[in-house]
Structure formats: C-alpha cells, structure tokens
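Heads up, this is only part of the complex; the chains shown haven't been moved.
Should a chain be cited, it is by its letter among A and B, assigned in written order, with residues numbered from 1 in that chain.
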C-alpha cells in the first residue's frame, strides 16, 4: 500500500477520517434504511394499520446496529433513544417516506441518480459504525479479537442480523431464514470490515487507521454503486468464497454422499418429496410441505 | 386544574401518593394477572402438563413490566426474583388460582363484584409502576424524554408488550399479532400515563406529582370499572385517535389507492384471494392461506 504514502492520498484519507457523519451522512443512512423497510412486502399495510409498529420497525432499521451491539455488551438497548437529534431526524425521515402527501419524498428518493448518491453516503457511515464497534469492544475486552469482530460486525450490520425480530414487530415471522444461514452482501462486507479494523486496531495489520478507512470506504462505495448500476447482486468475493468453502468444508464424505443422493432425487417436485423422506431432515420436509401447500392452492 | 387546589382534594392526593402498594394492591395485581393468564386459551392444559411452565408464565404476567424495563436498561432481568416476598405472594396466588381444590379461589374471585374491586386495585398499581419506570429512567438518562416514556410504558404494560415471548413459554406462538401492531386498552392508557408522568417529571406539565397521580389513578380506575360493567371494550380515546390518524397518516396517496382496490376486491372470501394476489403482500397471502386452511378443514 505504498500508494497511500502519496501526499495527495494521505491528505484525502486524513480528511475522510475527520469527516463528520452528522447530519448529512446520517440522514442518507436513515433515508436508505427506511426506504428499504418500505420496500419489504407488507410494510405499507403495517404503516397504515399501526403507525407505531411501523415507526418502531424503522428505528430498528436505522439503529439496529447500536441496539444489537448494546445488547451484546450488556449496555442499555434503549440508549439510541437517548440520542434525541438522531431519533428526531430518523422519525422525520420515517414520516416523510411513509406518509408524505402524494408520496413525493419516496418517489423522488427512489429515482436512480439520487438513490445512488444516498446509498453511497450510507455506505460511508458503515465504515464509521464498524470502527466504532471495534473500538467500543476494545475498551471492555482488550485482547479478544473475536469480541471486537463480533461487536464491529453487529454495529455495522445490526439491522440485517436482527431482521427476524424486526419482522416480528410487523407481524411477520420467517424462521426458516436469517442472515447467518444466508448472508446478504452488506452483512458479508461488514464482517470483512470488522475483521480488517480489528486486525488494524490490534496492530496485526500494518496499516494506519485513516488509510484503512479510505481504502475500505472507497471499496464499499464503488462496489455498491457498481451493483446498483448493473443490477447484479453477485458478491465480488464469490470466487474466493467458493475456493475457501471447497477447501475447508467438503471433506466430510458421508454428507457429500447424502447430498449427492438428494440432488439426484431432486429432479422434479414429486421426487423432492421422496428425497425429503429419505433425507429425514425437518427443513426438507418443510420445503416439501410448502410446495404441497402451493400446489393445493393452485388446485383450489 | 384549580379544582385540585381545594384543600380536600389536595389532602386526598397526598394520602394517595403515600399509599403503600404492598401488600393489598400488589396482591390484587397478582390475582387479576394470574386470572387473566388462566383465561388464555390452552392455559389450563399447560397448568396440568407443566406446572413449572405455568408458574413461569404467571411470573411473567405479574412481573413482566419489571423484567422488560430491566432488559431495556441493561439491569438484571432476574432482579424481580430477588424480591422474595413478592414472588412468594405471587406464587401462592398462582397456586390457589390454578390448583385450589374445587377451584374455590378462582370461582370466587371471578364473581363480578369482587373482580371489580380487584381490577380497580390493580389499576391503582399501574400509576405507581409507570411513575417508578419514569423516575428510574430519569436517573440514567436525565434529559431524554423518549427513554423515560419508553421505560415508564414498559414498566406499566410489560406483561402485554412481551406477550409474544410469554406465550412461547406455554408453547404458543402467534407472530402475526403483538401489542405494537394492535394496541389493547391497557397498553394505550399506560402509554398515555408514561407521557404525562414524563412531562410532569421534566416540568413541561405544570402540575404537582401527587395531583397528577390522583387524576390519572381516578381516570383509569373509573374507566376500567365502566368498561367491566358495560362490557364494552371501546377506548375513550377512539375519537381523538381517529382524528389524529386521519390527519397524520393518510396523506400517502398511492397506498390509499391500493387499499381502495383491495377493499373493493374484498367483497367476499373468494375475492380476497385475488386481492392478495394483486396486493402481493405476504400478510394478505397468509390470511388467505388461513382462510384456505379453514375451508379445507370444513370440507374434510
């Protein structure tokens, strides 16, 4: 990273590190988060049936990371509420996104150019949150890399990690999936960030903090923009992940054999049910039950 | 509120403020709470299948507010268990309500006159709990109105707010509903109380504490008695709520249009399914699935 020794880039990274998230970047984070909530299936109905549940869900989208990392460190999960200005801003955003006459705010913010800028700004806040989580954890657990990674991750990707419980507020319950079972791109990139910042903070990574902040921020902003513009959801790490996965987690032959069987059996829907029986797994059974339910619905 | 300047009422409010909740009012709270649990569908079966789960559920009904506000302030949620006398009293009540020979205790307590008195006394404890929550939150977060309201509300209406998890103890899971999505009267009145006491404590409401306690207590007791005697569950705030709701939360035209469509489509059950398809919302789908299930049950 000798590139970072260039005077221009060094200055830029110092400038970035001293950037204040409040109010513009925070605002962009609130707007993008509340818009993501609004685009969940059923969210509009909830906003109409119970504005309070909708507001609470929005706050979990906006402050989920702070709530989750608070719980994990046994600090009051209500603490984000004590940040009056933040909650006020987020509440105004929530109101405008959901209830603005003629839906003016949502319609304009959903335009691609504006959304691109807002999403980019939201990504910038991620760097600050991950770093904040790592340093907060370090004050309590000086030498525990794992705790620092966990808290940095929770702070940066909290909204996703607690999504099961956020959905419950809106009366939705999808136990069959969560961010650990099937990580989304933001959760993954936040985990990588948490690892990098933890290594930097514990001096295992020979890089200065503001340099890492610049590199990480540029990477996530550029990558997010690329994904939005191309409409692709492919992770830039797919290749590495695949190699790592194949190297580490496929040594276990009996299961590979089992999976082979299942794959063969799963040629069509009818066979999937028999595979479920062979397999004996509850999840496969549930899946086949769901497909049964769909079939019977179609028939009805 | 010059009325409160009258010597007689002032004295009364002082007397009320110095009233001790222990043991009579606390006892009434335990009795009414455990009776409410017993009247839940399936609760009797649980009491027979697993007395321990039933006891734990009862404790959540009796001390849910303290547990929830404890969690929210990162104070030990086991703390209510350390109040030996309270737990002992509540456990005796639990035992007598569920397992008394010939069901003598439940039968007598369920008689209207006695139940009326007990429910009135339980309502009195609400004032103390809300105020307790607000002052507890104020010690930690001096200037945060929102935190005070949240903790006061949680302390006063905790049993309802955690009902999803209380039900889970009994093996019941109803994710499609919760107290935020559809607030019950006690939850609503507690929220209003939390707001009032928070405003009083932060001197935004120019009223003395004991006067507010008297006014609030009289209001909730009278209103509860009225509701029990007339069997109505209509909220006294229905009109205000409706106006507020229409003013604040219906500006959002695209959704109104959508709802209009849905309403038209929802003329009969058969159409509801098509509405669900148009709507594309997961909740509507679930509803139609449920109605499907009912239909198929009837047919079977």
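Going forward, a residue touches a chain if its C-beta (ideal position, glycine included) is under 8 Å from a C-beta of that chain, and two chains touch if they have at least 3 such contacts.
Computed from a predicted model, the values in this text were never measured in an experiment.
Undergrad: Which copy number describes the whole complex, given 2 displayed chains of the same sequence?
TA: 3
Heads up, the rule we're going with is that only the chains that are shown with their structure count from here on.
Undergrad: Between 0 and 180 degrees, and as a multiple of 5, what angle does the rotation take that fits chain A onto chain B by Cα atoms?
TA: 120
Undergrad: Please work out the Cα centroid separation of chain A and chain B, and write it as a whole number of Å.
TA: Their C-alpha centroids are separated by 33 Å.
Undergrad: Per the contact definition, I'd like the list of chain A residues that touch chain B in the complex.
TA: 41-42, 44-53, 56, 70, 74-78, 81-82, 84, 87, 98-103, 168-173, 293, 296-297, 300
Undergrad: So in the complex, which bits of chain B are touching chain A?
TA: Contacts found on chain B: 71-74, 137, 140-141, 143-147, 150-151, 164, 173, 175-178, 180-183, 245, 248-255, 258-259, 280-284, 289, 292, 295-296.
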